[in-house]
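Removed from the display is one protein chain of the complex; every other protein chain stays in position.
For chain A:
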Amino acid sequence: MDDQSRLKRTPLYDFHLSLGARMVPFAGYDMPVQYPAGVLREHLHTRAAAGLFDVSHMGQVELVAASGNYEDAAKALETLCPVDILGLKDRRQRYGFFTDENGGILDDLMISRLDERLLVVVNAGCKDADIAHLRAKLPAGVQVLVHDDRALLALQGPKAEAVLATLNSDVASMKFMDVRELSLGDIPALVSRTGYSGEDGFEISVPADRATDLAKTLLDQPDCQPIGLGARDSLRLEAGLCLYGNDIGTTTSPVEASIEWGIQKVRRTGGAREGGFPGAQRILGELESGVSRRRVGLKPEGKAPVRPPARLFADAQGKTEIGHVSSGGFGPSAEGPIAMGYVPTEMAEPGTQVFAEVRSKFLALTVTALPFITPTYKR
């Protein structure tokens, strides 16, 4: 069997082909990297109107305590994530990550509360390991249900609300990180006001056999266009958001990755539920005393994109290596090359100049505050 035939398909696979998508292998799936419009136009369309993404390759997992109480499920998940899950209000979502014993990051995830249930969305490339991790580490009283029978669509952009409101006007009253069960036409959906593009928008979980119906209905609206993984990557890079495997992984801690904002006070030293997650000693220590390197935004001074894993240097001669680029490319809305990478903490101040090795040349970059665009979340 060749690699192509081993790839998994999402419920929207045939629909992507019918739209003329160029398909590529991604995290074990055959996924659309772009449609005929191309990455640049797809990116700009999402920032100007509404883009529809198939993110069904991501894992959808439900956690339910045998007791039926949310608190039991939440407390169990808190043993794997340095996140305030117990304090999550009903029908609210929050960003988090699984950590390992060394304080590295096993995956990043979105956690939602729906009544007494916890719903977790994890990265495609990590989902088998995440599910095994949950089953091995959570107490027997917490059921881990994997929703392979569901698809996940993301609708992103300033017109996402108007597009989705044509199917159910209730979405207009949702705020950033709200979660609701809604009917979209006759399709039962779980809708969250979230996304990974830096734009206002929604992620919509629906039964797999209704995914194409929903996608067609949304794309019938002139403001809505299909968007591939190529633009998804440039959008999230402009938004300063981490890509698992590039910007974060088991060799980076949440504090090094500059995502310690995902660790609420209640889980930090002195908090009501301090520690109690894998790698707590290192991570709590880093929150108190700092780290030696940090993830930062990087703006190349020239026109050449600087891509991972380009090495970073303190000088233009390549004498003192200081770190590496973890994500990088061209930002269509930033109108130039942009990147993120790891530099020593003393060089993490915006305005600091560093140099990246690209094709044996040393290109100047300026450390820059993230994100590269202004997010338009509906707070």
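Throughout what follows, contacts are C-beta pairs under 8 Å (C-beta built on N, C-alpha and C of every residue); 3 or more make two chains touch, one makes a residue touch a chain; residues count from 1.
Going forward, contacts and distances are computed from a predicted model.
The subunit not displayed here is recorded in UniProt as "Glycine cleavage system H protein", chosen from "Spore maturation protein", "Glycine cleavage system H protein", "AAA family ATPase" or "Cbb3-type cytochrome c oxidase subunit I".
When the whole complex is considered, the residue among A:Phe313, A:Phe330 or A:Phe372 that touches the unshown chain is A:Phe330. Check A:Thr10, A:Gln34 or A:Ser56 against the missing chain and you find that the one touching it is A:Gln34. Shown as candidates are A:Asp30, A:Asp233 or A:Asp247; the residue that touches the absent chain is A:Asp233.
Although one chain is not displayed, its contacts with chain A can still be listed: residues 33-34, 38-41, 43, 230-231, 233-234, 303-305, 307, 329-330, 332, 337, 359.
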